[in-house]
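Provided herewith is a single structure, encoded as structure tokens, for subsequent inquiry.
Only a single protein chain was left out; the remaining protein chains are all shown in position.
Order of writing sets the labels: A, B and C. Residues in every chain begin at 1.
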């Protein structure tokens, strides 16, 4: 489904999520896929985005999204949680949970968030990262399980040539898509990259810092997927912070009502009404079987 | 700490949370304690508040809050996940994870959310619920682990006398506090309850439906703890829903910036800067030991 | 696969397991399927077989077996962890993890082990258990996901007629197989049951107490599946107990060697050598790509 979309649509819009509810909201809003982002998932655990949470915890979050959503889940798997053997195990685990795609990045483990000022952004050798892609490719059982290779050369300061060289190497090794990441305020280096790109693997971007870039510009530069990775997290953080401050100081809380969804909205997301419908259906079946008059 | 606060403060304000980040925000906003609510936790898993998630999953959420927060965590434990043996196991597990208090309610298992229209709200027999309180009391190792008994008689339609009779029985059995729940739009029946209450256990309320009640009124009616159980969840739900709809339709997303916290706000919550400080400190120690010049 | 086997084979032999290693050994020994038994799984957690562990923990064990084994996993799901809604959620979760079958029993929740002397063995009403079977049937997406209904009427003392009546009702409701349980020292009541059985659902037995019964007798009485539920656990328990007592008193431990598998046996079970083979294959691929000379 994700592969088909990548071929047929001009650009895929992917929304970031950190739990099943945020993933469901991404789906309900019309996005093409969900990004199970490690920065956001770490944040909801109140832990640094620095390989502190383990694969198990990231997997649990992505797997819970996958149980809930019909649109594809793309799991942000950081550096792949170790070497090729870890990547192999990871791909089997994620694929059997119904997750559609994983993304791994070419930094050393343990990583730090790419946008942290003065953060550590050491690149893994091309050879070692290629080994991870080969392992991922060998481990998947379905070719439609999409392997995204994230190039951190621009973030780390290794430069455009290195970024392009690696992107070529990763596609050759079997990556189905290339995520080129940047922490610039403008999309200039991203567009320089895409304009020089001769490969056939679709290009993916995450415009967290260059957020004024237009969809039409992305499309014009042959970008096939845009990920809004952490905005859901950040809007939830602000909304809760503000509400809590208001509530701690309020004499009564009825004024905050219009900033909040209703209980009914939440019941609906949880499919509480579905439980009631199924109870009714069950009663009818029990009637047919003679257990209820 | 929670017991001390119950004795010394006029009224405790408790904020609802569903993961470590929301719990941390509750703490940062000045609340006295965190309510790890089962409705909200179920919602973030996109699953009904109907005993679908298991104790393990509720525990994981509460335990993650407890690792993050300095203020007490009060865990909403629904009906106690079974009979007295389950409650015993549960209390030991929650207490060793550093959680300060559990709350159990006198409905039958599996339960449904108390505020669901036409929801199932069957009461457990008083005897069986008293057995659970006795088991909880026997299982805790520290008397300051607070056992809250939640009376559902008003929700279920069993009436005021039943509510009072049960509250007395639960206090006699060892409950440290009584949560009296109501789904009325006004606090009238709550106040009728508290005005008739002769016990010495502190009274706790959750004004989700009667949200215009004033703190001063609660205090006047001898209520010692007010829980804002699900507002954080509902404001996050609305904020994300709106932002996602805006983003799916936007040509660029820079306009949404002022509705969101910054990356730096999140880094700060995650203590990313703390990691960097600790790295610096480590470098100094390695210097002292002669490993770095 | 399980359904096919039930149709084609004279009798299926199923071995009990409590973790992935014991499941793998069951598979390696030639059994037709693995029984992920709740008694044994509880025991490895050193917790009573009394609904103390949650579905999450039982599921994790069964799911880990399913990742490891090629033969079908049959998950012992006790009473179904609640009512019909819980069973529905459970079936979806187990089926998506690749587990082939679940077994639920008609006792009240929380249950106690059926073989505990003077244990509590209250039966759930037929109507309520039929509701669980209906829910299970509706929740599965593949008809080859096998629903086994376990009849506890003989254990609870409700008698042969009740056992037969319930077995008929459960088959009518959609159960794919009937497990008739007994705690007698002889198979007499089991054979009385099977000889009176007119249904078409295959019959399953667990001869823990009547262990001198012969396979040929089971076949003669039209029994299609025999489960050796807890012998692996019990032999491991005894072997470890003895070895530990020997080791605590020994001056040196080389004498115990022939009672233990070698490190190489374990490496082989873990597929450590497979990791080494895959490393070699990876090296060859890296050579082809020019990364290694």
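Assume contacts are C-beta pairs under 8 Å (C-beta built on N, C-alpha and C of every residue); 3 or more make two chains touch, one makes a residue touch a chain.
Remember, predicted model here, so these are calculated numbers, not experimental data.
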Selected residue (touches chain absent from view) among C:7, C:142, C:195 or C:251: C:251
Identified contact with the non-displayed chain, of A:11, A:52 or A:158: A:52
Option touching the unshown chain, where C:42, C:100 or C:156 are the choices: C:42
Residue numbers in chain A that touch the chain omitted from display: 47-48, 50-52, 54-57, 81-83, 85-86, 89, 109-110
Hidden partner interface residues of chain B, rising order: 67, 84-85, 88, 92-93, 96-98, 126-127, 130-131, 134-135, 138, 169, 172-173, 275, 278-279, 281-282, 285-286, 289, 291-292
Those residues of chain C which, in the complete complex, touch the missing chain: 13, 15, 19-26, 28-31, 39, 42-50, 64, 68, 112-113, 115-116, 118-119, 207-208, 211-216, 228, 230-241, 243-245, 247-248, 250-254, 256-257, 259-263, 265-267, 269-272, 274-276
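Everything below uses one rule, namely that only the chains that are shown with their structure count from here on.
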Interface residue identity across copies chain A, chain B - same or different by half: same
Distance from chain B to chain A - Cα centre to Cα centre, in angstrom: 29
Where chain C touches two or more other chains at once, by residue number: 85
